[in-house]
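The structure under discussion is supplied below as structure tokens; questions concerning it will follow.
Every protein chain of the complex appears in place save one, which is left out.
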Amino acid sequence: MPAIEILGLEKTYLVGFWRKRPKCALHPLHLQVEDGEIFGFLGPNGAGKTTTLKLLMGLVFPTSGSARILGKEWTDPEVKAQIGFLPEQPYFYDHLTAHELLNYYAQLSGVPPKERSRRVDRTLQRVGLKDVHGVQLRKFSKGMLQRAGIAQAILHEPRLVFFDEPMSGLDPIGRREVRDLMEQLKQEGKTVFFSTHILSDAEALCDRVAIIHKGELRGVGAIADLTSSVQGKVEIVWHSTQVPASMKALGADCHITGDTVRAIIDENQQDAAIDALRRERLRLIALTPVRTSLEAYFVEKLQRAETSAGRTV
Amino acid sequence: MRARVAHIASNTFREAVRDRVLYNLIAFAVLLSGAAILVGQISVDIEKLVVINLGLTAVSLFGIVIAIFIGIGLVSKEIEKRTLYTVLSRPVRRWEFIVGKFFGLAGTLVVNTFFMAIGVFAALFYVSHKFVRADGLILVALYFIVLEFLIICSLALLFSSFSSPLLSAVFAFSLFVIGSFAEDLRGFAGMAHGITRWLVTGAAYLVPNFSAFNIVSSIAHEQPVAAQLILHNTLYALFYAAMALSGAVLIFENRNLK
Partner (left out) sequence: MNRRKTSWVAAACLLCSLLASAILLRHSDKIRPQSTLREVLYINSPQFLKRASLGYSGLLADIYWTRAVQYFGSRHHDEAKSYDLLAPLLELTTQLDPHLIVAYEFGASFLAPPAPSGAGQPDRAIQLMEYGIKNNRDDWKLYYDLGFVYYMNLKDYPKAADAFERGSMIPNAHPFMRVLAAQMAQHAGEFDTARMLWSATYQNSQDKQIRTNAVEHLRALRVDETVTQLQQAVTRFGGRTGRLPASMSELVTAEGLPRVPVDPDGHPYKLTAEGRVEVRVPDDFPFATKGLPPGYTPIPKFHYQEQ
């Protein structure tokens, strides 16, 4: 059973002083997220990522369409007990401490009273907020607030978590920690659906991604598939300070960096290249297929949409 | 369901208290003690009257201000600060949120009034040096004031569910003023004709009617209060608050939280 099935969710706002002009924030979206995967929802700012999340959370009502979360209608309140949500740039009750905040959320999530204290402590430890007893949330740094936000999302051991821009505002160490946490969640069998505009994070984490732009879905698939080698080229790296003649003969495009040379050659030339290096007794460092980066795929998808005839948003 | 409402209520209460709302009690205490001491020295045979009038009026006004200023932010602040999103991502119904907020705010005001009541009686003892049976009427007046608070809280929450804090404050305060003269409004409606009459009559029944709750001057003169009036006011406050809260729920349930 897919964890999330989005069945044509659409959202059009009426803007303007008399609320007459329609503005489409999300065109009818069809998307499926499988159980136990980390799914990345990518798009530039204003693409409709947050709108989609808010629709799924029931914060905003769709113009049409529906969704199923964990097999149930997305409006079913029982679903909420099994999901966690981290909104973008969360902010919390100023005057509570982290413990009180999480305790409050645990109460609202229906965690039994006996369990609450233990869960809260464990979750805080997990997100790296162990020593914050008695400190009110208004004194938290941005990174700490983000961790608190993640804590409240996973506190009640949900099967599915939604993160909206989880890395925003974090320093590299923080981002690494969040990435590790998300990996851990996957190990525990949970499904993670997160939105971001930072592609490197998606590349590192996601099993599958979807790309959305101006409210429309531009592409869905596993990263490997999306960035599979379309050019049929390989990159060969070897230890040397100069390019041997045999390599030059292959018509390779070579770059020398310190004592390493990188060259791009055709796939069918790779055997010849390896032979050439062996003859010259040069040490092969790496031989990797050239993949389109996710970024290139991303940009290409966006550009194609821009120039596509008849497509107006 | 009830547990969630109770949790939201106690969280609201805690937020208000930590937000130093109870510091208003200090200002109140200063005002009342100053007045009591001043009046005790002037001694023009109306010390008790002044203490009761001033004390109860201060309780009422301070409370209305608190009710409005906290109430207007109850929903809009949560939306603005996005705390609401994480709450609603849990199995919390939107209406539970509204009702919980109401009880939290009402509870804050009741606690606040309780401390103020102690202050009033302390000031009264200072100027009169004893209590008489008629002083029990002060408790009735305080009870009516608390009922007024319930109505104002529900209205502040209603406006907060769809309007910005500033506008909500203006609306709530306007309704408080109009509500104080609602009886006159009904009288005006009786004298008007045609469609104006219907509109004004409708308005006069929609605004909160506080006339029956203002017994401060009469109890200061030790006029008794009919038990029927107590029952009537209690019922009216409950129904009116229910009306405003239903409106808040209706709006909030159908609102897109952008």
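As written, the chains take the letters A and B, and residue 1 is the first residue of each chain.
In this section, contacts are C-beta pairs under 8 Å (C-beta built on N, C-alpha and C of every residue); 3 or more make two chains touch, one makes a residue touch a chain.
Given the structure is predicted, the values throughout are model-derived calculations rather than measurements.
Enquirer: Who touches the missing chain here, B:V17, B:I79 or B:A212?
Expert: Missing-chain contact among the listed residues: B:A212.
Enquirer: Please pick, from B:R18, B:K77 or B:R93, the residue that touches the omitted chain in the full complex.
Expert: Residue touching the chain left out of view: B:R93.
Enquirer: Give the residue, chosen from B:G136, B:G187 or B:P224, that touches the chain omitted from the document.
Expert: Reading the full complex, the residue touching the unseen chain is B:G187.
Enquirer: Please output the residues of subunit B touching the missing chain, sorted low to high.
Expert: The missing chain touches subunit B at positions 46, 93-95, 181, 183-184, 186-188, 190-191, 205-206, 209, 211-212, 214, 217-218, 220-221, 226, 228-229, 232, 235-236, 239-240, 242-243, 246-247, 249-250, 253-254.
Rule of thumb we're sticking to: only the chains that are shown with their structure count from here on.
Enquirer: How many angstrom lie between the CA centroids of subunit A and subunit B, rounded to a whole number?
Expert: Each chain reduced to its C-alpha mean, subunit A and subunit B end up 48 Å apart.
Enquirer: Give the list of subunit B residues in touch with subunit A in this complex.
Expert: Residue list for subunit B touching subunit A: 3-4, 7-8, 11, 14-15, 18-19, 81-83, 85-93, 254, 256-258.
Enquirer: Of all residues in subunit A, which touch subunit B in the complex?
Expert: Contact set of subunit A toward subunit B: 54, 57-61, 77-78, 80-81, 83-96, 100, 104-105, 107-110, 136, 149, 152-153, 156, 162.
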